[in-house]
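Handing you a structure now.
The complex appears here minus one protein chain, its other protein chains still in place.
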Amino acid sequence: MSEITPDLVRHLGVLARIRLSDDEVERLTGQLDVIVDNIAKVSEVATPDVPATSHPIALQNVFRPDEVGQTLTREQALQNAPDAADGRFRVTAILGEEQ
Amino acid sequence: MAAKIMDFDKALELFEPVLGFEVHVELNTKTKMFSDAPNSFGREPNTDLAPVDLGLPGSMPVVNEQAVRYSISLGLALGCEIAQSCRFARKNYFYPDLGKNYQISQYDEPIAYEGQVEVELEDGTLVQVPIERAHMEEDAGKLTHVGGSAGRIQGAEYSLVDYNRAGVPLVEIVTKPIFGAEHNAPQLGAAYVRTIRDIVRALGISDARMERGNIRCDANVSLRPRGQEKLGTRTETKNVNSMRSVERAVRYEIQRQAAILADGGTITQETRHWHEDTGVTSPGRPKSDADDYRYFPEPDLLPVVPSRELVEELRAALPEPPAARRRRLKAEWGFTDLEFQDVANGGVLAEVEQTIAAGTTPAAARKWWTGEIARLANEAGCETSDLVEPTAVAELQKLVDAGTLTDKLARQVLEGMVAGEGTPQQIVDARGLAVVSDDGALIAAIDEALKAQPDVLAKIRDGKVQAAGAVIGAVMKAMRGQADAARVRELVLERASAPEA
Partner (left out) sequence: MNDITRLTAAELADKLAAGEVSAVEATQAHLDRIAAVDGDVHAFLHVNEHALDAASDIDRRRAAGEQLGPVAGVPLAIKDVLVTTDMPSTSGSRILEGYMSPFDATVVARSRVAGLVPLGKTNMDEFAMGSSTEHSAYGPTHNPWDLERIPGGSGGGSAAAVAAFEAPLALGSDTGGSIRQPAHVTGTVGMKPTYGGVSRYGAIALASSLDQVGPVTRTVLDAGLLHDVIGGHDPHDSTSLTDDWPSFADVAREGARGEVLKGLKVGVITELPDSGFQPGVAESFRASLEILQAHGAEIIEVSAPHFEYGVAAYYLILPAEASSNLAKFDSVRFGMRVDVPGGTVEDVMAATRDAGFGDEVKRRVILGTYALSAGYYDAYYGSAQKVRTLIQQDFTTAFGQVDVIATPSAPTTAFKIGEKIDDPLQMYLNDLTTIPANLAGVPGISIPSGLASDDGLPVGIQFLAPAREDARLYRVGAALEAALVDSWGGPLLGRAPVLGGAR
């Protein structure tokens, strides 16, 4: 059995910035446990001598010349913003009370 | 906030400081690291953006070739190996200044690694700082905190985000642990950052203006009891953005940690913030995801495989290393140790060099840059090198050499230059500051003064030449300072002995 526990799922929720309800944590713990047991088998054949492939087609040195292109207008940049002020995106306080 | 601190010398008696620095250098490419939006400064918020800088759905990064070249040059200047192949990785963490909530950086395969930089301390001591790696990454946007106390993040009601800086190319230079700095530890921090600044300036790859954040330093400090092998727990003081602050922050951390350790306490491994106003550091907020960035190879970008031809081409174009350059310039200019340190520590090596190249003597160039210009910069609270152009300083000195200006007048002209009033000659003309070299006008003023002070005239005629000072003063005043005092003195003595006086 894998090591998925409710505490781990809760921690993953924090890392992934998803507020999980207790119900969700419970459900996900069970589901992920089954899924992880099934996908963990990749390590059976992933021996040290096998190189990892991150890109399906190997390319290298794909560059762009250092030339200015078309930019977004500020209206375009902000057009989907849930909240904006003074030409900038507005968010609620970043930290809670000072600790 | 005031933590207990230990006397610095006492701290050094008990503990050995071990340092480490992470310096971020913003490259001065035309466009961003992964987009063709302008890499600019000070523009209207959110106007220099391409889709990827905002992390818009469907946007994709493309690597700026110039940024790669600059990074290789910097790696070489740091004495590093340039990777045969390297790649980008995603550093995942949520923060509102990060358009994608991951930073494209390099992780296990940096473009440059294993280098060494020679750093010269104020007394001329050379320290070899070992470089672990230099890697390419992108900058984040800028947050402005509104409400609460004075723009501080704590207690702010809300924050505003400007992503113009998001995606500006950075090279992060990470040192290995630096041992043996001892009492010089604080100073070494400042000198190391200065050396990095000198290197990137000489390479021309960064505007290198610390006050604009072009160079930003995180200082790692740990202490270990004398005789202990194991390294102590370190703190990382983030974004210490002037050389003086690096020096102060390192000193403070040594003193703070020493006090805790001496009391039997333990150091918390954490990031800390530097407070310029109070001169102390304070703990950053512990981030729940700080230790787990879930790095993985950036799937939208491909490996960078610098050809050996390119590396050699860039190596051949490297400027002289700062320490070697200092040794050469010191010899060329014939300065004493003290004179040279004045120039070097004032951060005006390049300016003095260019002023000399424009035709002044080393002594005159040094005098301007470490004297009057440094004073004005200090007053204005800016970098000496930002104040005037070396060629203009040379032009000013030429006017002094030609006798057009006295030293005093020249200082007034300099003020005009700093105020942006034009070239030295234009300022002389506009302000009417040239030395009165017409003897006729001087003689008239001298005769007037001698007539007004007959007792002085008598003393001079009696051979008490030093009495002439009073007359010279009066004449200089009448000429509003625009006379050559030596010439006035000559003429005073001449007129005093003239029969009609």
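Think of it as A and B in the order they're written, each chain with its own count starting at 1.
Methods note: a residue touches a chain if its C-beta (ideal position, glycine included) is under 8 Å from a C-beta of that chain, and two chains touch if they have at least 3 such contacts.
Everything numeric here is computed off the predicted structure, so don't read it as measured data.
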- Of B:K32, B:R69 or B:R90, the residue touching the omitted chain is B:R90
- Item | Among B:D292, B:E383 or B:E448, residue touching the chain not depicted | B:D292
- Query: So which bits of chain A touch the chain we can't see?
  - Reply: 4, 8-9, 12-21, 24, 28, 31-32, 34-36, 38-47, 50-57, 59, 62, 64, 72, 76-77, 79-83, 89, 91-96
- Kindly note down the residues of chain B that lie in touch with the hidden chain. 51, 54-63, 90, 92, 94, 96, 99-102, 159, 161, 163, 291-292, 294-296, 299-302
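The rule is simple: only the chains that are shown with their structure count from here on.
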- Query: Quick one: chain A and chain B, Cα centre-to-centre, how many Å?
  - Reply: 38
- Task: Name, in rising order, each residue of chain A that touches chain B in their complex.
- Result: 14-15, 17, 54-55, 59-74, 77-78, 85-95, 97-99
- Name, in rising order, each residue of chain B that touches chain A in their complex. 29-31, 35-38, 44-51, 54, 62-68, 85, 87, 94, 96, 101, 143-145, 153-163, 285, 288-289, 292, 294, 297, 299, 301-305
